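Every protein chain of the complex appears in place save one, which is left out.
Letters A and B name the chains as they come in the text, with residue numbers starting at 1 for each one.
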Amino acid sequence: MRDVAIIGIGLSRWGEIWDASLRTLWTEAALAALDDAGLDHIDAITVGCMSPGLFIGQEHLGGLLADELGMAGVPATRVESACASGGVALRTAFAEVAAGLADVVLATGVEKMTDVSGDECTAALAAAADAEVEVFPGATFPALYAMMARAHMARHGTTREQLAAVAVKNHRHGSLNPHAQFRQQISVADVLASAKVAEPLNILDCSPITDGAAAVVLADLATAKRLAKGRPIVRIAGVGQASDRMALQSRRDMTTLPATTAAGERAFKMAGKAPVDIQLAEVHDCFTIAEIVVLEALGLCPAGQGGLQAESGRTALGGALPVNPSGGLKSKGHPVGATGVAQAVEIVTQLRGAAGPRQVPGARVGLTQNMGGTGASTVVHILEVAS
Amino acid sequence: MSPLNPARTAREYPARYRLEAARCDACGAVSYPARLVCPACRGRKFSPVTLSPEGQVLTWSVIHVGPSSHKHEVPYALAIVELTGGARVTCQIADVDPAAIRIGMPVRLEFRRIQEDGEAGVIAYGHKAVPA
Partner (left out) sequence: MNVGIVGYGAYIPRRRIRLAEIASVWGADAAAYERGLGLHEKSVPARDEDTITMSVTATRRALARAGIDPRDIGAVYVGSESHPYAVKPSGTVVAEAIGATPAVHCADLEFACKAGSEGMFIAAALVKSGEVGHALAVGADTSQGAPGDALEYSTAAGAAAYIFGTAGLVATMEAQVSFMTDTPDFWRREYMHYPRHAGRYTGEPAYFKTTFGAARMLLEKTGMEPKDFAYAVFHQPNGKFPMRAGTQLGFTREQLEPGWLSPWLGNTYSGASPIGLTAVLDRAKAGDRIMMVSYGSGAGSDGFVWAVTDRIDEVRDLAPHTREQLDNNKTYVPYGVYAKLRGKIRMGE
């Protein structure tokens, strides 16, 4: 298996982008990544997108987007794993390069979410849960995570304020990120006073609805060195993916994320690293409780102590383990299919030392964790500066 | 695509109307709804079993922002209920004061309307929990 590096990164505009379609957003990100890499050709394209069919009535994104980029001819494939679609697109591209099927692959993620009403958006996202077992009786994603939160609070004594602390921290980080959708700082009191969505979660516990795209260019290490332009080369040191029982009710312990644990273990093993080696992480904080349980699942904090991490400042910029320096899904935005790729964009930016006011000093090893549904799909990447 | 396509709705009747489930002949794990492979042991032989309608709340939420299919019902309580015998269901808790819901609260499943396909389409029935 060949070593693989990320040699180009790009983001489209993120937010409620009323004047841009899916194809426009995607092309913005793809062009930015190609320009960053200094390339005008690629061998293949992967596209992570959760539900273009429900959001804009468009399937077959591989063909559509290769054509938009003027690259009709290259193999182009959409991959889907709900909100982990972007991370899985990255892993798929990694596998192609590592296997020698291609030397340079454009791994992308995109979602256009604001062309449907709020109700339709809720319903489209709910399609990532079990349609018969969970959605039919009326479950929503906030409600499923809220039930995880309730279980975590009962089992570990996690407090409502500790949930809020995750959102407060991520908004503070996002305020330093010119690319974030919501850059205002918020307080614990703001979160507690915000509108109820699915008790105990309020609107400020939830990541927003976002239009956006992200892209990275992957290349084998030899190609990467040739195109380095003097910048640090960021290598994908470890990749892990795992699945779990689909419905939350099937998980014996609803305060854990076994797929995240398994994906993390696989990535750590491949990278020859342990949680203690991780200097910063971009994790899937689709809801505040998610960041808490993900940190526990990855071994980045002890089981049951996820609630203390943001509250104590450990996971804030300046803390021992900054988590979601980009602002995370909560503040930066969550165009679901794009998120997994955007997490890698942030870690590469940090490892290049180019993150400006939100830079984690001396960052050399970072982790991304991207999950779909209530955790039935998780993909973890460990990135490091190649020596 | 409608979740209330008539054929799709009708094929769920055994589970939704009668709480029919499948007990794995090899390991005894109960799958609800019934399936072809036991998720616990990959057994492929099952015996039919009917779930008890009695159970208790494992965790719950009160939904204030609902999907289109349930938006006029908000706020409504959703729970994961463990039934006597160990099977779990995700269902609403009907006829309840949200402030009274607790983990461990005893509930009983009752036959209710779950969704309807507009004013002219099929009505989908199933079970909701009510305080026991």
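Operating definition for what follows: a contact is a pair of C-beta atoms (placed from the backbone, for glycine too) under 8 Å apart; a residue touches a chain by one contact, two chains touch by 3 or more.
All of these numbers come straight from a predicted model, not from anything done at the bench.
Enquirer: Which displayed chains does the hidden chain touch?
Expert: Result: the unshown chain touches B.
Enquirer: If I consider the whole complex, including the chain that's not displayed, which of B:R23, B:H64 or B:K128 touches that chain?
Expert: B:K128
Enquirer: Of the residues listed, B:L4, B:A34, B:V49 or B:A94, which one is in contact with the missing chain?
Expert: Among B:L4, B:A34, B:V49 or B:A94, only B:A94 touches the chain that is not shown.
Enquirer: Could you pull out which residues of chain B are in touch with the chain that's been left out?
Expert: Residues 13, 17-18, 72-73, 92, 94-95, 110-114, 123, 125, 128 of chain B touch the chain that is not shown.
Note that in this section only the chains that are shown with their structure count from here on.
Enquirer: Note which residues of chain B are touching chain A in the complex, please.
Expert: Within the complex, chain B touches chain A at residues 3, 12, 33, 39, 58-71, 73, 75-76, 78-80, 88-92, 98, 103, 114-115, 124, 126, 128.
Enquirer: Show which residues of chain A lie in contact with chain B when the two form their complex.
Expert: Against chain B, the touching part of chain A is residues 118-120, 122-123, 126, 131-140, 142-144, 146-148, 150-151, 154, 195-201, 245, 247-250, 254.
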